[in-house]
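The other protein chains are all here in position, but one chain of the complex has been omitted.
Showing chain A:
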Amino acid sequence: MVNIQNLNKAFGRNQVLDNLSLEIDQKGVTAILGPNGSGKTTLIKSILGMVIPDKGAITINGKDIKKDVLYRENLDYLPQIADFPDNLKVKELIKMIKDLRNKPARDETLIRFFGLGPFLDKKFNTLSGGTRQKVNLVLAFMFDSPLIILDEPSSGLDPVSLIRLKEWINREKAQGKIILVTSHIMSFVEEIAENIAFLLDGKIYFNGSLSELKIKTGREDLEHAIAALLLENDHPALVYHES
């Protein structure tokens, strides 16, 4: 479904993606993990066409994403930071995106699911961080697309909303969708993800199922398995932990 071939991207002298190749065909949740600055968001933004790679190709359902923007019709994206126009009401924002996409949307179901009803008439800049994230989630899940990309979906959510989010992700999974998630919260990843792609310095170091990762590293939980992967590669991100 998503096929990434030899992707290179540098910002100035900083090589963020280094000849990265990755294929995601498995239905369900694939978590893209890696330390800060490993290139996760750049990878996601490349898939979305927001970052233009220096070299390499990305195809979705066999179609090169450079050639046509219409692949984004079948793709939902949750940005890492819920940054939306400040002067719009939540209601207006949702209406605007619906109008731009021109597709049937399940916004009402989602508003009820995440309990956003009381906030619909508020302006976006008056909302708390968690509520903003819920608006972000409604906008991302609204269109029932077969491919969903979530960048740090759990950030700022209270425990109840977090449970809701996991519940919703499980519903989406049951429909056979492909979901890409980045997160730094390993317990969250462990609960929802079947597959792990581990990214380090712009390269994929591991791509396989969660159980394969545990077997490979000989660790019981994901947090230690990831740490083991980092240690194995002698990564500077661990220097502080060791000393």
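Keep this in mind: a residue touches a chain if its C-beta (ideal position, glycine included) is under 8 Å from a C-beta of that chain, and two chains touch if they have at least 3 such contacts; residues count from 1.
To be clear about the criterion, contacts and distances are computed from a predicted model.
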If you had to name the missing chain as UniProt does, which of "Response regulator", "Ferritin-like domain-containing protein", "ABC transporter permease" or "Spore germination protein" would it be?
"ABC transporter permease"
Contact set of chain A toward the excluded chain (per top definition)
11, 45, 48-52, 69-73, 77, 79, 83-87, 96-97, 99-101
